[in-house]
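Yeah, one chain of the complex is gone here, protein chain that is, but the others are all in their spots.
Letters A, B, C and D name the chains as they come in the text, with residue numbers starting at 1 for each one.
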Amino acid sequence: MKLNNYIPIILVTAALALVPLVFSSNALANFMAMALIITLAAQGWNILGGVAGQTSFGHAFFFGIGCYTAAMLQFHFGINAWVAFILALVAGAGAGFILGFLSFRAGLRGSYFALITLAFAELMRILANASEWTGGAAGLLLKLKPGLANMQFESRASFLWLALAFVFVGLVISRAIAGSRFGAQLVAVRENEDAARALGVDVLAVKLKAISLSGAMTAAAGVLYVQNFLYIDANIGFGVWISIEALLAPLVGGRGLVLGPLIGTVTLHGLGELTKSFAGRTPGIDLMVFAVVLIGVVAFASGGVLGLLRRFAPGLARRIAA
Amino acid sequence: MLDVKSIRTGYGGVEVLRGIDLSVGQGEIVAVLGANGVGKTTLNKALSGLLALTSGSITFDGKPLGGSPIAAVEAGLIHVPEGRKIFPNMSIQENLELGSYRRGRASRARNMERVYETFPKLRQRMTQMAGTLSGGEQQMLAIGRGMMAEPKLLILDEPSLGLSPLLVEEMFELIKRLNADGLPIMLVEQNVVQSLEIAHRAYIIENGLVTMSGSAADIAADPDLKRAYLGL
Amino acid sequence: MYSPTILIEAVINGLLTGAIYALIALGLTLVYGVLHIINFAHGAILASAMFAVWGLKTLFGIDPYLSILVLATVFFCLGYGVQRLIIGPAAKGEDGNILLITLGISIFIENALLAGFGSDTRSINSDFAFSIVEAGPFLISSPRLVGFAGSLIVTALLWFIMSRTDAGKAIRAVAREKLGASLMGIDVGHVYALTFGLGCAALAVAAGLLMPTFYVNPRIGGAFVNIAFTIVVLGGMGSIPGAMIGGLLIGLVESLSGLLLGESLGQIGIFIIFILVLLLKPTGLFGAKA
Amino acid sequence: MKLVETHLNRRTVLKGGAAALATLSAPAVLRAAEPAPIKVGILQPVTGALAQDGEYGRLGAELAIEDINKAGGIKSLGGAKLQMVFGDARSTPEAGTQEVERMQEEGVVAIVGGFASPICLAASQAASRYDLPYLVDVGVSDQITGRGLKNTFRFAPGFSICTAAAIQNLVRINEAAGKPAKTVALVHEDGLFGTGLAKLMATELPKYGFEILEQIAVPTPSRDLSNVTLRLRSLNPDLIIPSTYYGETVLLARTMQQQRVRPKAVYSVLNGAASNRRFVAEFPEAAEGVMDCNHWYDPRNERSKAVQARVEAVGKPYNYNIPLNYSSVALLADALERAGAADRGKVIEALNTSTFKDHLMPYGETKFVNGQNMGAAPVSTQVQKGQIKVVYPTDFSDAKPIFPANR
Partner (left out) sequence: MMLRTETITMRFGGLTAVDQASLAVRKGSITGLIGPNGAGKTTMFAVIAGFLQPTGGQVLWQGNDITRLKPHQRAQLGIARTFQIVQPFQGLNVLENITVGSYLRHPHTDDAIAKARAVAERVGLGGELEQPASNLTVAGRKRLELARALATEPKLLLLDEVLAGLNPSEIRDIIPVIRAIRDDGVTIFMIEHVMQAVMNLCEEVYVLAQGQMIAEGSPAAVCNDAGVIEAYLGKGAAARIANLGGAHA
């Protein structure tokens, strides 16, 4: 572990942590907290979809499992929020392992893998919408009891810092992976499974590790969501929106790169706010602009924001993308 | 017929052809020979417009050849690729029909009759899926499909590849027959001896350059030939 | 247990619905089979076609069945243009890019519909929509019979195009052997656009057949896309007969499981089929080996 | 307190709108004599899946603010005008929360709206962090007022009030007609709303002599309800009670019409379509005779008629979101008036002691118990000759129920 590699991460995190101290806007803090939750989900996606190259259309599967595990444990059993959080991570990892075991062993790749993740997310959405345990379509509501023990906070800034801490851990994990044997094996599997096999990489095991880790990370984002809004229903937890958010951010920010999800989320959500501000009263205009920009980004800046940076400011890109 | 002047090209900055000159005249069989990986397939891709040139020129039938496969086909330069590249999900009949997709459509029926005469085996299996044919039959189909476009020049890329010795023999006989009707053929092969037996002229390519050229008989007699192949 | 009459009628209903599903899946499977991409804009394009049918009827009083001819042409051209001018050039051949672009197109269309029509659910009222054919004890909805017939006709037409015309053969050729096809002088970019256009035209027909009995809102595509995915996977990605038979099967499964297990559990059944097919036989019933 | 002029026509609406605009955009100097405006947060989803409902809600709130200001603002505060701070909840709870934070920063004194239960749940909770009064407009979930949040109030009836009233109304209507309906089939969406309702009906209705033949759950969205109709046809119930969303109800009604399923009555509860003007306009035949127990305005209320005229003059249907939001804003204005200060604590207090009556709804006096207005109740409506009529309770009805319906 070379500290040098972690400097950009520390700097970015520190800069974000200072925001609520500089601007005392709760709306801003709240906006950032939501963006960070999505960043965390996207970081999970990025490990599997970006680094290991297994594109998932259904990360809502993990997000929802995180949401519901945390919510149900607290709601039905009154389990401490932090314990529930740990168990939600385990559930996310387990869900990843099971999904991976089934699909990777069956040899699913590319579109087929993407579709099966989608199917699992949808299946869970229907089940969560119908089951009494999950509160059905009305969802589950947690009691508002601010306090560190309950993972709830009076001030918006505190929650932002909590979310930031998670994202920071996510960044550190991603960075550590990038410089490790596991990371090298992930990229090898992404680029060429046969070549990886020839070099002694147990491809199935590596993919299973990746999907479990990815599942746990995205589940953590789900827990944060629940702790922030104290409410969850099937369309939030297992809805298509989070699958898309988790996938778009790394693709826009820079697929497979440590800071890709964070940069992507900030770009997309910043863009969303921007288009919303000049869209006027007609609903939908803002997202139309958003879609045009998205297509434009793909057409003219494949490789994402970091890819652009590489082209125009290679030095800077090197330093931050490491 | 075909005139290639010092063409250079390659993939992603790696130069594979380093200045090749060659020509094919009316009614000729010209063999382009060389071991694996010397750039024969790259040469074919350049000729048929799949690969852009970095420099050099290709003149076909007196006119410069545009840089797309469509232009090449329209001009009558038909390339039967290595590995046949037939359409496995379609019947023999359909494969042949697509041979005249861009050229020779008007006389499709007549040409098809000709192909079936040349390859009676194909006629028997007209409705069979091409993917279920044996290697030799697939090769015949690929050539037949090329003939459907009424080629002015036929480039055959490794037609003997993967065929049993008996079939290889048959294949070369066939090439000779096609040429006997006046069709110029550029034969790209690693099967030296048999290629030289039927070719009028030959080029030997090594590492993206033509290292020997001349009449087939001269080349066959050249002791350097064995060196080029067996490293002796 | 239900009486045989009900069971038979459920089977008929399932087949009638399944045929429309098949038509929607047709475009998806065609595009996947040839371009090897999953078109995320499929549902949004269906929604826009349904709005077009609704608009023609509401504004100009054009019967949905009449508008099919016009809309199929228009949507063919639109699809051709979108692939040729947007997806093709912007994707630069990378799967990840295509995914993002079709996603972007889908967001664009859905929100354009929202901006233009609002989020309201709309439907068409016509006398024909309520007419039925009485066959013994069975009451069969006429518009759905028309839908069934229309779907079969389109499938047959598509089958004819694919097997009898040069353009169709070129599409099949490109689907499996791009290099060989371009060496025959087939313009791969054109074939891609043609395929995309055909997929969109099939959606326009589906829209015309659906609207007399269904409703539309900007997000309606989602209701059909998942089922279309399931059909495509079940029938084998890229297979036209697979889409038709898969559609009928799924329609049947949905209808019977809805009747016997309840409508909600029926939906779960469909996803379980989806997952099982992917895990056990990813090539589907008629799919070619990868 | 007068909220609305008695004579209204399209021109005055337009003029009023223009005047309000002029006031807002007038230079500060000209308004210097007036007290500072009171900011009121209006939260509605105007993009996303619920956009259309959000637009109606916004319209209702806008009309109310316009009327209050024209009538001289909040008099106890020196005629201070209300100023709308609008937030788009984008049909998601998190966007709703985000807008609450923004409104809080802009200094609103209270928030009205939310529309959907999930948005209301999340937004009212976010507002509770700042003790910001939150008036729910539509969201019916019992959880909204069941959490003990001091800041959250709901003017409209919640789920349990609605269902209790629905059952009671049905029983009365049936009894009055000589109990023609005995057998019942329940068709409900498979979410908690529909399932909960069905369960309640299934336990309550038999107490009144009804026989439940079947409970049929349908998913949202449904692509095909032929089988459901098939089962209904074979069951041949006297009464069909659907609790589904708009699209499914339309589909069901049309399929039933097509398959010639003609029960003695269709009686729906909190249904997305049966009291929707678009449905009635587009499918007059399928809609005819359908009854619904739902939010509805007081058809005899003159002010409601006036607001309805203004809404219809701009080409919008007078859906219940409009009077509900209108009334909620008026309720807030009344609380401000009585609080005598734009102070959150005092407004909450004033709401808790509210006896507000000047609303457009068929409710009695407003009386909040744990945030729920106990004076609120749904009414039973019926589509009669293409018109949605209130048929029960008789205190508010403008037509008699046709039961059994001649379908």
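For the reader, a short list of remarks on this structure follows.
Just so we're on the same page, contacts are C-beta pairs under 8 Å (C-beta built on N, C-alpha and C of every residue); 3 or more make two chains touch, one makes a residue touch a chain.
This one's a predicted model, so the numbers in the text were calculated from it and none came from an experiment.
Taking the full assembly into account, the omitted chain touches A, B. Touching the chain that is not shown, out of A:L127, A:V203, A:I244 or A:L308: A:V203 (per the contact rule at the top). Here the missing chain is touched by one residue of A:L99, A:L162 or A:A188, and it is A:A188. Across B:V4, B:L47, B:V168 or B:A199, the single residue that touches the chain missing here is B:V168. Listed by residue number, the positions of chain A touching the unshown chain are 179-181, 184-185, 187-188, 190-192, 194-203, 256. The missing chain lies against chain B, touching residues 12-14, 16, 35-38, 135, 158, 160-162, 164-165, 168-169, 190-195, 206-208, 220-221, 223, 226, 229-232.
Just so it is clear, only the chains that are shown with their structure count from here on.
Seen from the Cα centre of chain A, the chain whose own Cα centre is farthest off is B. Central chain assignment: C. Criterion: smallest distance from chain C-alpha mean to the mean of all protein C-alpha atoms. Chain centres here are Cα means. That of chain A falls 53 Å from that of chain B. Inter-chain spacing, taken between the CA centroids of chain A and chain C, is 32 Å. The set of chain C residues that touch two or more partner chains comprises 114, 118-119, 222, 264, 267.
Along chain D, residues 47-48, 51, 55, 190, 219 each make contact with two or more other chains. On the chain B side of its complex with chain C, the touching residues are 48, 50, 69-70, 72-74, 78-81, 84-90, 94, 97-99, 101-103, 105, 145, 149. Against chain D, the residues of chain C that register as touching in their complex are 2-3, 6, 9-10, 13, 16-17, 21, 114, 118-123, 125, 129-132, 139, 141, 144, 213-215, 217, 219-220, 222-224, 227, 254-255, 258-259, 262-264, 266-267. Against chain C, in their complex, chain D makes its touches with residues 47-53, 55, 190, 216-219, 221-224, 226-228, 230-231, 234, 246-247, 250-251, 254-255, 257-260, 278, 282-283, 285.
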